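Every protein chain of the complex appears in place save one, which is left out.
A and B are the chain letters, set down in written order, and residue numbers restart from 1 in every chain.
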Amino acid sequence: MIVDQYLNIKLTNVSVVNKDKYPQLTSLKNCFIRGSVVRYVQINPNDVDTELLQDATRKEYSPVAGGEK
Amino acid sequence: MASTLSEWTSKNITILTCDGRLITGTLLGYDQLQNLILSKSYEMVYSIDVPPEKVELGLSVVRGDNVAVVGEKEEEGGEEEGDVRAEPIGAIVQNVT
Partner (left out) sequence: MEEPLDLIKLSLSERVYIKCRNSRELRGTLHAYDQHLNMVLSQVEETITTIEEDEETGEEIVSKKTRNVGMLFVRGDIVVLVSPPLRTS
């Protein structure tokens, strides 16, 4: 999985979750998802260090507009 | 840039648009806004009752705003998708007020 600054996502080895309802895209192996159409990204909780995230958010967040990243 | 479409130029791709259409073609060019140039493009219209209908579009540009997903079409597996019947994919509920 690759993500860019627009939160566009590129996925490799994709599979369709609901194949019965959406069989149209089963032949796709890799895909690019435009960030603007994303609502959620579900993540495996074991892959996330929540302490690290919270510390980073507390520290990194600056009220100055456009100061991120 | 981390995720671009560069490696897919001159390859066959399928686009899912925001209104749920599926357009397939050969990627000739793209830009940062995901405007795409497709050659030999066609739309596949799926429905429950009848086999999918292929609508030829030829050379076309798809405006980036309407692009939801771009997928690389696997080389193998033949030309046609066969008789896949499915409900049309719904439009993306994109920040509709």
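One rule holds in what follows: a residue touches a chain if its C-beta (ideal position, glycine included) is under 8 Å from a C-beta of that chain, and two chains touch if they have at least 3 such contacts.
Just so we're clear, the structure is a prediction, and the values are computed from it rather than from any experiment.
Enquirer: What residues on chain A make contact with the chain left out of this view?
Expert: 7, 35-36, 38-45, 47-48, 50, 53-54, 56-58, 61, 63, 65, 68
Criterion: only the chains that are shown with their structure count from here on.
Enquirer: List the centre-to-centre spacing of chain A and chain B in whole Å, with centres computed as mean CA coordinates.
Expert: Chain A and chain B have C-alpha centres separated by 21 Å.
Enquirer: If you look only at chain A, which of its residues touch chain B in the complex?
Expert: So the residues of chain A touching chain B come out as 2-5, 8-10, 14, 21-25, 27-34, 36-37.
Enquirer: Chain A touches which residues of chain B in the complex?
Expert: Within the complex, chain B contacts chain A at residues 1-5, 14, 16, 18, 22, 34, 44, 46, 64-65, 67-74, 77, 81, 84, 86-87, 89, 92, 94.
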